[in-house]
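The complex appears here without one of its protein chains, the remainder shown in place.
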Amino acid sequence: MLYAAVAAGSFRRYATYRIATASGVFTNTVFGFIIAYTYTALWTARPHLGGYDLPQALTYAWTGQALLAATGLLTGGGMDELQERIRNGDIAVDLHRPADLQLWWLAADLGRAAFQLIGRGLLPMAVGTLAFPSALPASAVTWLLFLVSVALGVVVGFALRYLVALTSFWLLDGAGVSLVAMLLCMFCSGMVLPLNVFPGAFGEVVRLLPWSSMLQVPADVLLGVHDGTGAALALAFQAGWAAVLLAAGRLLQSVATRKVVVQGG
Amino acid sequence: MRVGTRDTAPGARRQEEPDGTGRREEHGFIELDGVEKVFHVRRKAGRLRRVREEVRAVDGISFSVPRGAMVGYIGPNGAGKSTTVKMLTGILVPSGGRLRVAGIDPARERTRLARRVGVVFGQRTTLWWDLPLKDSYELVRRMYRVPEAAYRRNLERCVELLDLGPLLPVPVRQLSLGQRMRGDIAAALLHDPEVLYLDEPTIGLDVISKAKVRGFLREVNAERGTTVLLTTHDLTDIEQLCRRVMVIDHGRLVYDGGLDGLHAVGRSERTLVVDLERELPPIEGVPGARTVKVEGPRQWLAFPAAQSAAPVVSAVAERYPLVDLSVREPDIEDVISRMYAGSTAP
Partner (left out) sequence: MAEDGARAGAAVRGFGGVAVRIGEGLRAYGLIVAMWVRSTLAYRTSFLLTALGHFAATGLDFLAILLMFSHITALGGFTLPEVAFLYGTSSAALGLADLALGSMDRLGSRVRDGTMDVLLVRPVPVFAQVAADRFALRRLGRITQAALVLGWSLTRVEVAWTPGKVLLVPLMVLCGAVIFAAVFTVGAAFQFVAQDAAEVQNSFTYGGSTLLQYPPTVFAKDLVRGVTFIVPLAFVNWLPALRLLGRDDPLGLPGWVDFLGPVVAALMCGVAGLAWRTGLRNYRSTGS
């Protein structure tokens, strides 16, 4: 199938960047250590902050580093490339392909994320688990749910970045929008600090935004914060945002396509 | 450009800048004597094992180019052309042999030589990608400390001959390939270099841009006496610009002489492509030409490169219903492979 091939191709492509992957693992591990120590200090001063005990907080920290590349929390994932194609007009070629633009890029992004989850996620997670107390689950079901949750998180991340990339059809300089998008993502995903540490109503709102799907929700699934139905609800929350955002992407895409057709590329 | 005879401009400059190494310019302006460049590459052999391999990119090249000459330097991909140019500019340090440009050893005095050299890399720009062309030139002026008057004169001349006027306020990244190349060539000449290296200056250009670039180079060489070393894939560049051509293959110089000699040595051929009104049997009886391919109404006739196309065309037109035609120049790979075939034949 076409999209499977696109995903596989993308996976292989990222797999060829060996030194980049190795240096990424190194960086994620270094940051993991720094964050883990600060969390240790924080949770020692305030045990059970946000409902986590210390091992849970530490596992949260390392999960963040493990998912950083896969869900595209910090980097644009492959979307810089789409943005570039829109800007230089190559997108016109893509639109004439007998494939759906959004699905094509989604497939490519899933392939990329799959590689980065394995290539850049496993090692920091292992190092973190060995060096610090951890709260990794023993149950295979929890791990399975975690993987599903990560996959949904990747889709939500993609859908958000796709929307951002499409703004390039209208904006000459997309740097500003990309920067704001990255800021929102960093802050509202729980990368800066777990969202359940955010105080009051502010915390309530942030936890309901789509970005929480990218780290907070998968991490909570892994940590077993939710019981059976709770976990199902968490996944449904992610799936809901994924559907809404993908639909928004389609809508924006069709408007953009009409614009390209009218202007003749 | 400095308008004047070739003796005043560059000659005067040579007086101002005595050669720091204590050596005078010897026989040629560019001198290579047994120059080598050896790379070591690691190649995968099996799953984990890697072997160190020696690649002789340039394998003992010697030549000499006098001041003011315009020389073609050609060869197939990976033959060592770019490596040679990189050594001539001091980007790469030779592994062996002796190399001098204007009496300077480029590897040891790269920055000093840089003021006297202009380089155009066909594939990548020397301009600042995000800045308007005009700003790039301004930066070149300051970097090379070009006197204001000379800068203005040179820029005006380039703008006029290369049609750069409307492009000056445009950021380089928005220029088309042809526009960018013209911009690059101008940038390489603003500081009145004594020698100009051009690496594929017409690659990917349309016919009009090519003609413009060639005309300009001819003029620069004739008026200013700039020494030009031209690397190209396009034999037409060589034909129209250079009287002397050097061919490099597998890191060795395999030919150094006139272009006619090259054609004779290689027995290279041009091709006349004709479209006839309808499918016909292969064309016969055209003196000096033979039909090499037939595809529907289209036929290909090969004839010696040194021979004019006119008699072949008229011979065909006389006896066949001609709709359209074009002439294809022999390409360099072709010439060189024929040269080899010629030299190894008993």
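Going in written order, the chains are labelled A and B, and every chain counts its residues from 1.
Just so it is clear, a contact is a pair of C-beta atoms (placed from the backbone, for glycine too) under 8 Å apart; a residue touches a chain by one contact, two chains touch by 3 or more.
Treat the numbers as computed from the prediction; the structure is a model and nothing was measured.
J.: So which of A:Met1, A:Ala45 or A:Ala201 would be touching the chain we can't see?
T.: Of the candidates A:Met1, A:Ala45 or A:Ala201, A:Ala45 is in touch with the missing chain.
J.: Just to verify: which one of A:Leu73, A:Ala108 or A:Val197 makes contact with the chain not shown?
T.: A:Val197
J.: Which residues does chain A use to touch the chain missing from this display?
T.: For chain A, the residues touching the absent chain are 17-20, 22-24, 26-27, 30-31, 33-34, 37-38, 40-42, 45-46, 49, 173, 175-176, 179-180, 182-183, 186-187, 192-193, 197-199.
J.: Footprint of the hidden chain on chain B, which residues?
T.: 21-23, 37, 39-40, 83, 86, 89-93, 95, 107, 110-112, 114-115, 117, 119, 121, 123-126, 128, 130-132, 135, 138-139, 142-144
We take it that only the chains that are shown with their structure count from here on.
J.: Measure off the straight-line distance from the CA centroid of chain A to the CA centroid of chain B, and report it in whole Å.
T.: Once rounded, the distance between the two centres reads 49 Å.
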